[in-house]
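One chain of protein is taken out of this complex; the other chains stay put.
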Amino acid sequence: MTAFSLINIVLLAILVATAVTITRLRALYEAAMLAALFSLVTACLFVLLDALDVAFTEAAVGVGISTVLILGVLALTRSREAVTQRRRRLPGVAAVLLVGGTLGYASLDLPAFGAADSPVHSHPLTEVYLHQSQEAVGIPNTVTSVLASYRGLDTLGELVVVFTAGLAVVSLLGPLRRRRPTRPERPRPIADFDLADYRVIRVVSGGLLPFVLLFALYVLFHGEYGPGGGFQAGVIFASGFVLYGLVFGLDRAQRVVPHAALWSLVTLGLLVYIGLGMATMLLGGSFLDYDVLAPGNPATGQHLGILVVETAIGITVASVMTTIFFSFAGRGVSR
Amino acid sequence: MIASHYVYWTFFALMLIGLYVVISHGNLLKKLIGLTLFQVGVFLFYIGLGKRDGGSAPIISDGVEVYSHPLPQVLILTAIVVGVATLAVGLALAVRIFEAYGTVEEDEVVERDRADLATGHDGHQAAGRDSGGS
Amino acid sequence: MSVIEVLSGVLLAAGALALVSGGVGLLRFPDFYTRTHAASVTDPAGAGLILIGLLLRVDAWDTAVRLLIILLFLTLTSPTATHILAHAARRDGVPMWQEGDRRR
Partner (left out) sequence: MTGQLPVLQVAAPLLCAPLCVLLRSRTVAWLLFLVASLASLTCAALLAVRVDRSGTLRYAMGDWQAPYGIEFVVNGFNTPVLLLVSLSAVVVAVYSRRSVAGELAPRRVPLLYACLCLTLAGLLGLAITGDVFNAFVFLEISSLSTYTLIAMGRRRQALLAAFRYLVIGSVGAVFVLIGIGLAYAVTGTLNMGDLAQRVTGGHDNRSLQAAVVLVFVGLAVKMAVFPLHAWLPAAYAEAPSAVSTFIAATGTKVAIYVFCRFAFTVFGATLVFGAMPVGRIGLLLAALGILLGSAAACFQDDLRYLLAWSSVAQVGYIVAGVSLATTAGVSAAYLHMIMHSVTKAALFATAGLLLLRLGTVRLAALAGVGRRMPWTFAAFVVAGLGLVGVPPTAGFVSKWALVTALVEQGQWLVLAAMLSGSLLAVFYVGRVVEVAWFREPTADAEPAAAPASMVTAIWFLVLLSVSFGFDASLPAHLADAAASALLGNGGG
């Protein structure tokens, strides 16, 4: 047994145990924290499976954004689950048996895990993405080149999905109109816990904030050479704002980035991405064909295109995530 | 078979645990957590497909010959984002449901709708809430 | 095996031991404050020892810089989080364990 499989088995065991515990826990705060742990272990497993970009994203999304959102919603709603009624169990068990049977049946003909001669690795795609991309696109991180260039449309679709989520949350939770500039009429209850009253956290988070934002920029522009890219950068950027909002209060955070400006940024990223596609069409190429951006030097064009795309993703993701957080948090304030 | 496929089987087990939570639990938030588990199982499955024995991350560097496949990783990056977007929308809906019904248990919500039907109340939302504003 | 490698191995093992003891403390201690204490003491200590142990093994300077940055942020954030957690618990009136109480 190699070290690889040993670590693998341990991580898988932790994952299964966590998942089972989550299903059994009725206290939802605990379940949410365990879900975060689950994501963290998953991220470790992704690293083990050579998927650094994915691990990075899972860590940022699963441990960061998702957990913050779930905890926020728990604060707004109820944090204890009712006992699951017996009659609800049957459909679940039936579905699990059916799907489990199908998946087990499917696994009988799956190529062995990690095999070099599986269809995935012997398809000509592998050669093109891993080696020809070095001349055609010319950046070492093949995940970035496939993401932003070969499958650029998928990534545009992904950005549209993020945009839709932003729209959905704002349409459901507001704020659709300008928030009242005055403080709430009734005085804040004593038990209400305001982080800004603590000097330690104010100093530490204030000191960390520039580094968080700097790191986001590093991740954004380093995505061509190492793990990272627009999405991860956007999430980190947003988490910086979320930290600021949590510590210094929503009002101050919204004074730093007003709602209208945030909305313009949300649309800006998407418009830049689609606009880039339109521009390549006007220059005589097809949609998102970056080669035409630098005539005679395709690799430069690809570089430029990918940089623009990553920046556009970063802008929209950061502003959508911040908007979503403000929407949830603002809902709490308004009640 | 066991040595070469146990990883896939574990991923499938994770998916099934998530699926069970989604279907059988009545709490809307728990359902969403279950959906996340279900999705993560699928993500792991995809990444597992791209893994190659002795391979390293698909970032081309000198002296490395064997790489894992980048395509599944790209797909899953997209899928993770789709997953968190769905989660955000679902959570926003859960908050609104709580505000409209005072509960996030599916069975209780259905009960209250039924009571509405019996009393002839139309379920119109109050004008202030309907605008979604604060 | 060089001295550096042995030293690094010792540091790594010590870090791992610290983390395990933290885990045991988390499970065995009777109330919120003592558990927080167990976690907060061992977390930066264990992670710090491991990071230093790794630092002795790196051959590229940029990796070393990254490890140092991680170490720096870890020593900043972890105690802050624990501090605020304990404060919040205190404010919310989470009771302290007294001799003879049942474990919570």
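Residue numbering begins at 1 within each chain, and the chains themselves are lettered A, B and C in the order written.
Criterion: contacts are C-beta pairs under 8 Å (C-beta built on N, C-alpha and C of every residue); 3 or more make two chains touch, one makes a residue touch a chain.
Keep in mind that what you see is a predicted model, and the values were worked out from it rather than measured.
Novice: What shown chains come into contact with the chain that's not displayed?
Specialist: A, B
Novice: Looking at A:Ala13, A:Ala27 or A:Ala106, which makes contact with the chain not pictured?
Specialist: That would be A:Ala106, which touches the missing chain.
Novice: Among A:Gly138, A:Gly157, A:Gly226 or A:Gly249, single out the residue that touches the unshown chain.
Specialist: A:Gly157
Novice: Residue-wise, where is subunit A in contact with the chain that is not depicted?
Specialist: 102-103, 105-111, 118-123, 125-126, 128-129, 149-154, 156-158, 160-161, 163-165, 167-168, 170-172, 176-177, 263-264, 266-267, 270-271, 274, 277-278, 281, 285-291
Novice: By the contact criterion defined above, which parts of subunit B meet the unshown chain? Give residue numbers in ascending order.
Specialist: 15, 19, 22, 28, 31-32, 35, 38-39, 42, 45-46, 49, 71-72, 75, 78-79, 82, 85-86, 89-90, 93-94, 96-97, 100-101, 106, 109-110, 113, 122-125, 127, 130-133
In this text, only the chains that are shown with their structure count from here on.
Novice: Just how many steps, at minimum, does a route from subunit B to subunit C need if it may pass only between touching chains?
Specialist: Counted as steps through touching chains, the separation is 2.
Novice: Hey, which pair has more contacts between C-betas, A-C or A-B?
Specialist: Higher contact count goes to A-B.
Novice: Compared with subunit A, which chain's mean CA position is the farthest off?
Specialist: Here the answer is chain C, farthest from subunit A.
Novice: Can you give the whole-Å distance between the Cα centres of subunit B and subunit C?
Specialist: Distance between chain centres: 32 Å.
Novice: Whole-Å distance, subunit A centre to subunit C centre, using C-alpha means?
Specialist: Whole-Å distance between the two chain centres: 28.
Novice: Please compute the C-alpha centroid of subunit A, do the same for subunit B, then give the distance between them in whole Å.
Specialist: Spacing between the chain centres: roughly 13 Å.
Novice: On subunit C, where are the residues touching two or more other chains?
Specialist: Nothing qualifies.
Novice: What does subunit C use to touch subunit A in their complex?
Specialist: My answer: residues 73, 76-77, 80, 83-84, 87-88, 91-92.
Novice: Across the complex, what residues on subunit A touch subunit B?
Specialist: 8-9, 12, 15-16, 19-20, 22-23, 28, 31-32, 35, 38-39, 42, 45-46, 49-54, 57-58, 61-62, 65-66, 69-70, 73-74, 76-78, 81-82, 84-85, 88-89, 91-93, 95-96, 99-100, 103-104, 107, 110, 112-116, 118, 120-121, 125-126, 129-130, 134, 140-143, 146-147, 151, 154-155, 157-158, 161-162, 164-165, 168-177, 179-180, 225-227, 231, 324, 327-328, 330-331, 333-334
Novice: Mind listing the subunit A positions that touch subunit C in their complex?
Specialist: Listed in rising order, the residues of subunit A that touch subunit C are 191, 193, 195, 198, 200-201, 204-205, 207-208, 211.
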